[in-house]
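Only one protein chain is missing; all other protein chains are in place.
By written order: A and B. Residues from 1 in each chain.
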Amino acid sequence: MPKDSGIGASPKRREDVRFLTGTGNYTDDINLNGQAYVHFLRSDVAHGRLVSVDTSDAAAMPGVVRIFTGADFEGVGGLPCGWQVTDRFGEVMQEPAHPVLAQGKVRHVGDPIAAVVADTPEQARDAAEAIAVEMEELPAVINMKEAVKDGATKVHDDLTSNLCYDWGFVEENREAVDKAIQDAAHVTTLELVNNRLVANPMEPRVAVGDFNRATGESTLYTTSQNPHVIRLLMGAFVLGIPEHKLRVVAPDVGGGFGSKIFHYAEEAFCTFAAKALNRAVKWTSSRSEAFMSDAHGRDHVTKIELALDADNNFTALRTETYANMGAYLSTFAPSVPTWLHGTLMAGNYKTPLIYVNVKAVFTNTVAVDAYRGAGRPEATYQLERVIDKAARELGVDPIALRRQNFITEFPYATPVAVEYDTGDYVATMDKLEEIADLSGFAARRAASEAKGKLRGLGVNCYIEACGIAPSNLVGQLGARAGLYESATVRVNATGGIVVMTGSHSHGQGHETSFPQVIADMIGIPEDMVEIEHGDTANTPMGMGTYGSRSLAVGGSAMVRATEKIIAKAKKIAAHILEASDADIELKDGQFTVAGTDKSLAWGDVTLAAYVPHNYPLEDIEPGLEETAFYDPANFTYPSGAYACEVEVDPDTGKVTIESFAAADDFGNIVNPMIVDGQVHGGIGQGIGQALLEGCVYDEDGQLLSASFMDYAMPRADDLPFYKVDHSCQTPCTHNPLGVKGCGEAGAIGTPPAVVNAVVDALQSAGKDVTHIDMPLSPARVWAAMNG
Amino acid sequence: MYEFEFEKPSTIADAVKALGEEDAQALGGGQTLIPTLKQRLAMPSTLVSLSGIAEMRGVCPDGDAIAIGGATTHAEVEAATADSYPALSALAGQIGDPAVRNRGTIGGSLANNDPSACYPAAALASGATIVTNAREIAADDYFQGLFTTALDEGEIITNVRMPVPQAAHYEKFVQPASRFALVGVFVARFADGVRVAVTGASEEGVFRWSEAEAALAGNFDPAAIDGLSVDAEGMIGDLHGTKAYRAHLVGVITKRAVAAAA
C-alpha cells in the first residue's frame, strides 16, 4: 500500500500552489526602487583584439547612467575557476584569466565588451549600439584537434598553447591497458562526438545587484542553484566583499540543469555597478543572449576501444577524449571531463583495466561546464555505444553481453579509483525486460515493418556517481571547495519547525520532500515543517544543488541536525517526566518513558525548551535549534537499465520514439512521485540530446544554433509517455537515509538507448550503419542510410 | 525594439494613408515581425496595425474560389475553410502553434514570404490572386524570391482569392527546431491541370515544380513522381539538412501529398 505521509509517500507539492497561481517569486519578478538596467555590448566576432572602445557618444545618449568597460575592472579579480586539474605529467592545468568585461581581446561571440547602465532597458540597448568598437579580427579557433596543433592560433596569448590539460587516468594503468588491447581476441573501436548542448532552463538568467550605503551591504538577487557558492566566489575572488557584507538571494529559480551553478560575469557586474552607482542594477537575459552567455554542456570528441577475450569478457578499455572548455574556464569546467567522467568509465562492468585520456582544449566558443549529468552522460554514452557495437560485431545479444560482464559483488573497487557500495545490475535489467516487454519486440517490429517503418530496440545500462565527496578527497583531486551540505533545524515553541538548508530547490520539490523526512523522524504532520532555502542571510553555508546531491548530502545534514534535536528534546522530556534520557522513546510525536504510560507530547517539550520553567538549565541550554554539516564518506552510485524502441521512416530518416522504459536503482525513495518526475525530465532531455539538440558553430566561430529557431528543444509531441520503475532498491550504505540521488539519471541513461535503437533499426533493414553522431536528425539518419 | 509610433486605422484607406509616412510599416499579426523587431533587425517609424480593419477579416465564397481577408488569422482560416477547402484548412492548422495561429494572418505571411512559410505554397499551388489596395496580382507573378514579393512600398494585401481545386493536399516535413517547413509541398489538381508548389526547399523561396505538374497532369498518382528529381543546386543547405537531402525530400513529400490528395 502506498503510504500517505512520511518517507515513501507522495504528498502533493506545496510549492505548486504559488507556481500554479502566478504568485511565485522569480528573480525577474524582483524590482527595486530606482533600479537601473544594464545591457551588455557583446562581441559579434569569435576572436579579436580590441583596439579601442569609444563610449563617448553612447554616454551622452538619453537615460544613460554610466558605461563600464574592461578598464573599469582592472584591479578587480577575474571570475575564478573552482577546480584545478593536475595533468598526467604532474603539472597543473593552464588557467587563463577571465575578466568580468573583456580586456584586450574578445574570445567568443557573446564575450561582453562593455556594459551600459541606463534608466530603462531599451535606453541601455540604444546606447550600447552607439559604442564604437575598433577590433582587429583574429582567426577563430574552433576545431579542438586543430587547436592543439603546433602553431595554432592561441585563444590566450599568455598561455603556452590551447591545451588546458592532458589528463591520464589511471596513468599507472596506461601500459597494461595498451598491452591488453594489443593481446585481445577482439577489439571494438568507436569514434564519436558527444554533441554540444545548451541547458536552456525555461527561465533565462537574471541578476539584480543592490547596495545599501548606510550598512555597506551588497545584495545580489540571482538565478542560482547555489547562492552560498556565488557569495564565496564573487565576494572573495572577484569583488573583495567579505561574506558579512554580501548577501546572495536565489529565490524561485526556473530550472537550472547545471547552467545556474556557475558564477557568471553578469552577477559580478550588477553587484559591482550597484555599489559604484549607489543604485540597484538589473540584468535580464534574453533567450538569444542566453545562447551566447550561459555555459554550454558536453562537447566531447572521443575514440574508445573495448578489448574482449575469446569468451567475450571485457578485458580492457581505452579512451581518448578531446573536451571543449570554450574560451574561459567556467566554475567547475575542468572537473567535468576528468573526475566526473573518467571515474565512471567502468560503468556496470568488471573490466579489469581502464585508461582514460582527456585533452581539455580552449576554443573561441562559449565556456563549457556541467550540464545535467556532467561527464557521466559522456562516459555512459561512449561505453554503452561501444558495447553495443561489440555485440553486433561479435554476433551476440547486446543484453547478454552486458549481463555476462556485470559487476555482481559489492562493494566493488573499480580500476578507476572509485568503490561502488551497492547495486544489483541483474535486478534492474530483469526489471527492464519486464516493464519494456522486450519479449514482445519481434511482434512490434513486424507490425512496424508492415507499415513501411524500420523498428529498432536499444538497451543500455548506466552508473552514476552522485554527492561528490568527501571534501578531503575532492580537495586532493583539485576541488577548491568543500562538498558538504548544511542544515539548521529550528524548532519553534509551539512545535512547528523551520529547516534552513544550503540545498536549493529549482524544481526538485524540496519544500515538499524534505519535510517528509523530518516529520517521519519525529512523528508529526509534514505541514508542521517548513523549508527555507536560497538566501545566504538566513541559511547556513551550503554548497547548493547539483549533481543529484540534495537528498543524499543535504538530506543527510538535515537528518543529523534532527537527530541532535531529538537527543536534546529527550533530555528535556526526561527531566519533566523524571526519568533517565536513555529511557525516553519518541514515537508519533509522543515522548514516553519506556515500559510506562508516562508520556509528553512533542509540543509540550518544545514549549518547555522556550519557557524553561521546569527545565534542566544546569545541564542544557534553553531553545531547540541545531545545525549539522554533513560530509559524505563516499559518492552514491545510482544505476539502472534503459530501453528505447524507435521507428525510422526509411524515406525521410525521421526517427520517432515509440516507447521508452527506465528501471532505476536509486536506493531508498522519499517521494516516489517526485522521483518519477525527475526521471521523466531526464529522459526528455536525453531524448533531446539524442534526436534534436545540437549547438553548432561555424568555422568562423559564429553560433549557428543561436535561438530556439535553430536549436531544437524537445516538445510534447516529440516524446512519448515513459515507463519508469524504481522498485529495485539497494540502499546506499553510508548515508543515513540510504538514498542515492535521481536527478540526472534520465539524462545519463537515455542517449545511448536511443542511438542503439536507431542503429538496430537500420541494421534490421540491412543497412551497414554502425554509428551516427547525435543529434540523430532526419537529415543525418537519411545520410547515414544512403552512405 | 527601437521606438516607433503605433496606429490602428479602421479602414483600408486610412491604413494606406498611414503607410505613406516615411518608414511606416504594416503590422499584421506580428508573429514574425515582432520577433524581428526584438532583434532590432527592422526600424520602422510607425507600425500600422491592420487588425482593426473589419473589411479585411473573414472568409467568404467567391464563385469557384474563396476570398480570404488579408487580416484573417490562421485559426480563422482553419475554421472557416474546413468544409470549403480542407487542404487549405489543414495547412492553416499546421502553421506555428495554436497561440501563433490566433494572431498570425494570411496577409502578413504572404507579404513576408519567408522561404519556409506554408501559405506561399498554398497560394502558388492554388493559383491564387493576391488582391491589394491597388491591384490584383497573380500568385505566379507575386513571389519573387526570399522575403521578396511584387508588393510595392506601402501596398497592403487586402484579400487573397484562392480557387478551390478538385483535389489538394499540403504535406509538411518540419524543421525540428522552428517547426517551419524543411520541405512543404502543396499539390492541387484542377480540371485543367495540376499545380505543385514547394516551400522550404529552395534558396529562391517557394517554387512550382513544373516537371511534377506535367507528370501528374497525365497520371495523378504518386508513382508519376518516380524518377523525377529537383536539382540539389539551388536548394537550401543548412544545419538541418543538406541541399541533397532537401532535393530528396521534395520528391518524397510530393509523393505523399499526391497520395493524400488522390
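Here is the rule we use: a residue touches a chain if its C-beta (ideal position, glycine included) is under 8 Å from a C-beta of that chain, and two chains touch if they have at least 3 such contacts.
One rule holds for everything that comes next: contacts and distances are computed from a predicted model.
Chemist: From the names "ABC transporter permease", "Aspartate carbamoyltransferase", "ATP-binding cassette domain-containing protein" or "Carbon monoxide dehydrogenase small chain", which one matches the UniProt record for the unseen chain?
Modeler: Cross-referencing UniProt, the chain left out corresponds to "Carbon monoxide dehydrogenase small chain".
Chemist: Which residue among A:87, A:252, A:485 or A:744 touches the omitted chain?
Modeler: Answering carefully, the residue with contact to the hidden chain is A:252.
Chemist: Just to verify: which one of A:241, A:674 or A:737 makes contact with the chain not shown?
Modeler: Per the contact definition at the top, the residue touching the missing chain is A:674.
Chemist: Touch as defined at the start, partner being the missing chain; which of A:193, A:709, A:765 or A:783 qualifies?
Modeler: A:709
Chemist: Looking at A:188, A:652 or A:685, which makes contact with the chain not pictured?
Modeler: Checking each option in A:188, A:652 or A:685, the one touching the absent chain turns out to be A:685.
Chemist: Which residues does chain A use to touch the chain missing from this display?
Modeler: 12-13, 15-24, 26, 28-29, 31, 122, 199-204, 252-255, 257, 286-288, 506-509, 673-674, 676-677, 679-685, 687, 707-709, 713-717, 719, 721-725, 746
Chemist: Kindly note down the residues of chain B that lie in touch with the hidden chain.
Modeler: Counting over the whole complex, chain B touches the hidden chain at residues 1-6, 8, 27, 30-31, 34-35, 37-39, 46-47, 49, 51, 75, 96-100, 102-103, 178-179.
Going forward, only the chains that are shown with their structure count from here on.
Chemist: Quick one: report the Å distance separating chain A from chain B, using the average Cα coordinate of each chain.
Modeler: 43
Chemist: Note which residues of chain A are touching chain B in the complex, please.
Modeler: 122, 125-126, 129, 286, 288, 651-652, 654, 691-692, 694, 696, 704-705, 708-713, 777-779, 782-783
Chemist: Considering the complex alone, what residue numbers of chain B touch chain A?
Modeler: 1-3, 38-40, 173, 176-178, 182, 238-242, 245, 248-249, 252
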